[in-house]
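Removed from the display is one protein chain of the complex; every other protein chain stays in position.
The chains carry the letters A, B and C, assigned in the order they are written, with residues numbered from 1 in each.
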Amino acid sequence: MAVDTLTVNGAVGVDHDHRESYLTTGHGILSWLFTLDHKRIGVMYLVAILTSFFLGGVFALLVRTELLTPGQTIMTADAYNKMFTLHGAVMIFLFIIPGIPAALGNFVLPLMLGAKDVALPRLNLTSFWFWMIGAVFSLVSIIVGAVDTGWTFYTPYSTTTSTAVISMTLGVFILGFSSIFTGLNFIVTIHKMRPEGMTWFKMPLFLWGLYSTAIIQVLATPVLGITLLLLIAERALGVGIFDPTLGGDPVLYQHFFWFYSHPAVYIMILPAMGIMSELMSVFSHKHIFGYRFIAWSSIAIAIFSFLVWGHHMFTSGQSGLTNMIFSALTFSVAIPSAVKVFNWLATMYKGSIELAAPMLYALSFLFLFAIGGLTGLFLGALSTDVHLHDTYFVVAHFHYVMFGGTVIAFLGGLHYWWPKMFGRMYSERWAQLAALLVFVGFNLTFFTQFVMGSHGMPRRYYNYLEEFTRFHQASTVGSYVLGLGFFIMAGYLIHSLFRGERASANPWGAATLEWETSSPPPANNFDRELIAGDPYDLESLRYEPAIKGWVRKDPTSIVAAEGGAT
Amino acid sequence: MTASRITDHLVGLAGALPDDRSFWMPPQVSTVAQGVDWLFHFILAISVFFFLLIVAVMVVFIIRYRRRGGRAAEPSPSHNMALEVTWTVIPLLLVVAIFGFGFKGYLDMSTPPANAYEILVDAQKWNWSFTYPNGYVDADLHVPVDRPVRLVLSSQDVIHSLYIPSFRIKMDVVPGRYSKAWFEATQPGEYDLFCAEYCGTSHSDMIANVIVHPVGEFETWLEKASNFLETMTPVEAGRKLYQVRGCQQCHSVDGSAKTGPSFLGIFGHEQALADGSSVIADENYIRESILEPQAKVVAGFDPVMPTYQGRLSDPEISAIIEYLKSLDTTTSEE
Amino acid sequence: MAGHSHDAHHDPDLAHHFESADQQFQSAKLGMWIFLATEILFFGGLFVAYSVYRSNHPEIFIYGHHFLDKGLGALNTVVLIFSSFTIAWAVRAAQLRQIKLLKLLLVATIACAFVFLGVKYVEYSTKWKHGLLWASKYDPHVEDHGEAPHGGEDEAHGAAEMSAETAPSEGNGGAAAATTAAGSAGTEAGAEIDSGTQETPGTPETSPAGEERSNIPVAAEGPGGLAADDGTADHDEVGDEPRKAQIFFSIYFLMTGLHGIHVIGGIVAMLWLLRCAFRGDFDGGHFTRVDMVALYWHVVDLIWIYLFLLLYLIH
Partner (left out) sequence: MAEHSEGGVHVASLKLLVVVLIALMFGTWLTVSATYVDLGALNIWIGLAIATGKAALVGLYYMHLRWDKPFNAFVFLTAFVLLGLFVGITMMDSAHYQHVIIPDWPNK
């Protein structure tokens, strides 16, 4: 125990081999599968979603390869339709939505609160198992003939196609509950388990991100649940709510679907913005600029996200009045997003910018998210959207936001918390190379798609006009570069697990509480009660070359008076 | 820097495009196109400005404040209300303006003039058919130049979406309801019409041509096209109907089975039916199969064909039958 | 909610990661309330579907509700409200450690739940007997259509045929519809074309006309012979069947069905409580679980209060 306290203070060199960490307490696969430890659940989630990401990535590369030439290249039209559906469904429901909250959030949130665990550990484990069951159902659908509806499952196509829609939708239905439980857990944890000294506006901004995300998760996901339930009932029984041949209304389905699926976009981006706030501050070694504006803008985005679903339906037969209302409301989301970007930039001002791998991702986020956000303006404006809707312009736009935004931030966060999770450093040089390849590959893949889209190349096309061939080929080449980047990343991250240099408690110089415990943390996170100060007061730290890490100038500053956890 | 590499690359790509279009947009062939493109480039200008601003600031800061030789951060305020309010309000004003322009343009698109020429559009997996006021049906959309045309769209099966990039119009075609779209073409020529809402296997082949006829020529075209039953031989007329009335989406003429049986050499031959019985494919059977597709379904196929009751006239059906006869490879006559 | 097994603790009910019993209780409670909020939105979807169809086609609800039994509905309402009372009392009992009373009240509540399901069973079986089922199975005693095929797609067609066959029997409304259809199909031969195409441009605009048509209960529209449907509740007032009447029954079965599933869930939860009670888990005054289940059960009751009003008590 004494050793722990010392190393936690970071005052002496760390010798992990003699220490117990959450990774070493408890052995055997069962000690993982049935753990209530948020850190282990987080790691299991990480493995699970990275597997999904790999799967979705393979589908993506197959799709891009098929599009190298017009007409058939490597697969039939039906195979292609299933391929892009699987890419969408896997990436969205299995990877991006749980990605940051369930994997990184689960690991980091209690640590940032100086807490021992999330408020409801059993629910946390349940959430993970629901994810697994949901994933199984979704993947079973691949075996029993896959799904060819597109990830949006629009009726009446989805109610009439012969493919395995029920299995997939049931899977997504269950994944929905997994997402609800995570969100619910986070809200309760943030409300009830903040440490002494951490008022709402002393919370790290990543927690604000997770909190606003959780609000959307619990309030929007149930609607997805009922929508998919109705869709299943539609197929299995023929209840006819959405089926015109039975007197139903297909446009009503779109209202149902987007009432969830638009807020879901912010489930994806809000935690990413939270990570950005951490990275920009820590790697500029500078206090975040405009904390309150950033915090409030997260809540604002969460609220606005419920008011804009109809902008997916401008050409769907939705009434003109509704179109006008939704177009107007849609632009409201642009404001808080812009505020965040400017505040992140301002954070760099007069900072001491360290271009470590996580920061490289943060910077590419700024670059890519700017493009993604600005191209949203074209789609929010009614007259231009009529032309651009359902073209590659939309595909490019949401990939710039979802990949250029969320995935890039996720990678940034992964590299940022990797040492904390596994107690090892990865190879910085390789990491920077991978970051560069991802950046270049991504732009090559998707910027070309903006041009195709504005020229009228519709999405979800297996075959296309000759004039688009060169764009498609450029895009496909880009996707290969992207793939190579991830291949390298997988390589050095796995390598680091075994050969990586031992990480100190606080290798980056961050002031949030998760860096106050050893890397990797012990099973019960902290051996002392902590009091939280300003999470961005980076002046309170100094670099200690001996341990290649940062330590508090005044180690006692964050130790609660009574000390020692019960 | 990679950004420049990408732009170079794109400039190269732009060469791949037909030269009647700008770098971003297809040719402007409808009255609304100009307004849409104006807004597009207006937003583009704003976007480029802010994008360059953000990247420039970013790059400058990186160079200026790069961490070298333990250079520490210099103190500076951690927030500045005035500044933050400014960059909240400026974007706000801009987006309000963008919304306004977008909405105005949308109103123009969604309110057709009273005197518009009416064409019925019927979408089904996976082809379009266009019905002209005199009842003539064609697989391509022929329209007169400089005259408002109003489309009344309906779908036989799933949701489709009519999209003509050069006209900047798009409208979903939802089963069970009529949707409307209108445009006024401004220059003669041939343009693409896509299905923009995913509708299954051949979604990407659900394409038609839009032919904008010069002044006066449209009427003569319609006149000539309408009485193809007289001007063509029954077999040719039958082939035309086979092509434009959605037969060929499901029935091949080369013997390969698609959604439905191939027409090659079925006429006059015995067909095994789903219910186990069999029937000779004679004139009456074919007529029945067109009007009541579910009555005698050929074994091995699903009863999914929509009825053509009231959608094909007797002469048209006869023409189709003649066409099927012409596909009979053998000489045997029962 | 116990914490890690390897984490010894003075109070067995307090998880290792909480500082105080109150913090733990409040956490559980907040969690439960959030869950209840999600339940509301989950059911909410069905209420949206209800409102959309009710506001646009009031006639099908006025028509359909005649086939529901107000008496049984009211009975179920009373039963559920009473069960709400018993479980609320159960919470009080748990708080005051009156374990015997607690067990008794839990049993009472479970009994009410079963009565509720019993009544529902009676209602469902009547509907089944008269073929008053959801859209694709909606077949109020028309023998020759008895066998609606299974499976989404086929059903669509089945239904299509069904109505197609009754189309000829339509009155003037039907005739008008036929012309609009001509427009939509747009491929009518000969003279009909003109009428068709002259009609169609109008069709979308003639909203009032269109509305009227769908509202006038034209005799013998839809599956014929329903008007002569016998045996179902207060049949005398039943007018002729409007279009889309099947949607009412789809909504009825979806809403009551989903609610029924929640009732079953409640029964399971309360049986679990009973087991805990017998195991003596509540002897220490640790009543959180009872409180949570009670909250859930009250929401089940709340939802029914609205279902009863919106499905049975249409005027």
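General remarks:
Here is the rule we use: a residue touches a chain if its C-beta (ideal position, glycine included) is under 8 Å from a C-beta of that chain, and two chains touch if they have at least 3 such contacts.
Because the structure is a prediction, the values reported are computed rather than measured.
Note that the absent chain touches A, B, C when the full complex is taken as a whole. Contact with the undisplayed chain is limited, among C:Lys70, C:Lys103 or C:His141, to C:Lys70.
When the omitted chain is restored, the residue from A:Leu33, A:Val58, A:Met75 or A:Leu252 that touches it is A:Leu252. In the complete complex, the residue from C:Leu30, C:Cys112 or C:Val293 that touches the missing chain is C:Leu30. The missing chain lies against chain A, touching residues 191, 219, 223, 244-245, 249, 251-252, 255, 259, 306-307, 310, 317-322, 325.
Seen across the whole complex, the unshown chain contacts chain C at 21-22, 25-26, 29-30, 33-34, 36-38, 40-41, 44, 47-48, 51-52, 55-56, 70, 74, 77-78, 81-82, 84-85, 88-89, 91-92, 95-96, 160, 163-164, 166-167, 170, 173-174, 177-178, 180-181, 184-185, 204-207, 210-211, 213-214, 221, 243, 285, 294-295, 298, 301-302, 305-306, 308-309, 313-315. Across the interface with the omitted chain, chain B contributes residues 154, 175-180, 307, 309-310.
FYI, only the chains that are shown with their structure count from here on.
Chain centroids computed from C-alpha atoms place A closest to the centre of all protein C-alpha atoms shown. Work out the mean CA point of chain A and of chain C, and you get 36 Å between them. Chain B and chain C have CA centres that are 40 Å apart. Residue positions of chain A touching 2 or more other chains: 156, 160, 245, 249.
Counting only residues that touch two or more partner chains, chain B has none. On chain C, the positions that touch chain A within their shared complex are 1, 3-4, 7, 15-19, 23, 26-28, 30-31, 34-35, 37-46, 48-49, 52, 134-137, 151-153, 155-157, 159-160, 243-244, 246-247, 250-251, 253-254, 258. Chain B contributes residues 2-3, 5-6, 9-10, 13-14, 16-18, 21, 23-26, 32, 35-36, 39-40, 43-44, 46-47, 50-51, 54-55, 57-58, 61-62, 65-67, 70-76, 78-80, 83-84, 87-88, 91-92, 95-96, 98-99, 101-110, 157-159, 161, 163, 165-166, 168-172, 174-177, 179, 192, 194-205 to its touches with chain A in the complex. Listing the residues of chain A that touch chain C in their complex gives 36-37, 110, 115-123, 156, 159-160, 162, 180, 184-185, 187-189, 191-193, 218-223, 225-227, 229-230, 233-241, 243, 245-249, 252, 255-256, 523-524, 566.
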